[in-house]
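The complex is shown incomplete by one protein chain, all other protein chains being positioned as in the whole.
Right after this comes chain A.
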Amino acid sequence: MNARAPQSRNVVTQSLAQIGACGLFLLTLLAAVPRSFRYLRETTRQLWFVGAMSLTIIMVCGLFVGMVLMLQLYHVLSIFGGTSASGMVVALSVYRELGPVVTALLFAGRAGTAVTAEIGLMRATDQISAMEMMAVDPVAYVATPRFLAGLIAMPLLCCVFCAMAIFGGHLVGVTWLGIDNGTFWSNMTAQVDVHTDIVNGVLLKSLAFGAVVSLIAVFQGFTTPPTSEGVAYATTRTVVASSIAILALDFVLTAFLM
């Protein structure tokens, strides 16, 4: 496997080379999926690390996103006398956009960077080479479990985020601002559709974002220059590239799914 992207000074050529190398790396990853089933325990451990350990930040952020969204909507909608619709608008905006996107951004910051730094340090300290010496496939043992864990964890985290956002919206809207409880739920259930909002919005988007973030994180870790400076750069690049990819992909997915 060619670990490093071709060096070039031209930014465009460099980015293209990165994207190309990333795509090739994805193929390598997917090819290693059957072999990585041997390391199921490693996948579980990664799922614990990227998923369960991210729960706190996801839940707290989801709660506050729901609360602030409700607060803003209430004040805008009260101009038009439409505060009863605010629960529905919170649900729709969280399911369709905010839930998957914010969860993916948080996930890139919380889990993506950690994965990149871990793999980058493994490479810098020659642990990857040591695995190859011991005839352990580093892609199947290190990269694929982390990729699969990210793929599984993202939709679940996104669901938790959305549920917390609804809870936060309910807390502010019904408990504090005094929207009627029944109106809050009935307007929501009248407009939220399982297929377009939950499946296409929450699940499909977060699955795509999970794949992209995990791929970028693992790829950056594997291709980092084996120096401490290289690890720092790779970690930064993971966050930058993931954020751009998430927001760009969000637009494309929305255009196709809506």
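Observations
Quick note on the criterion: contacts are C-beta pairs under 8 Å (C-beta built on N, C-alpha and C of every residue); 3 or more make two chains touch, one makes a residue touch a chain; residues count from 1.
Here, contacts and distances are computed from a predicted model.
Considering only "Carboxypeptidase regulatory-like domain-containing protein", "Outer membrane lipid asymmetry maintenance protein MlaD", "Peptidase" or "ABC transporter ATP-binding protein", the record for the omitted chain gives "Outer membrane lipid asymmetry maintenance protein MlaD", by its UniProt protein name. From the set A:C159, A:A211, A:V231 or A:L249, the residue in touch with the chain omitted from the display is A:C159, counting the whole complex.
Contact with the omitted chain, checked across A:A17, A:V33, A:L55 or A:M131, is made by A:L55. In the full complex, chain A makes contact with the omitted chain through residues 41, 44-45, 47-48, 51-52, 55, 91, 95, 152-153, 155-157, 159-160, 162-163, 166, 185, 188-194, 197-198, 202-203.
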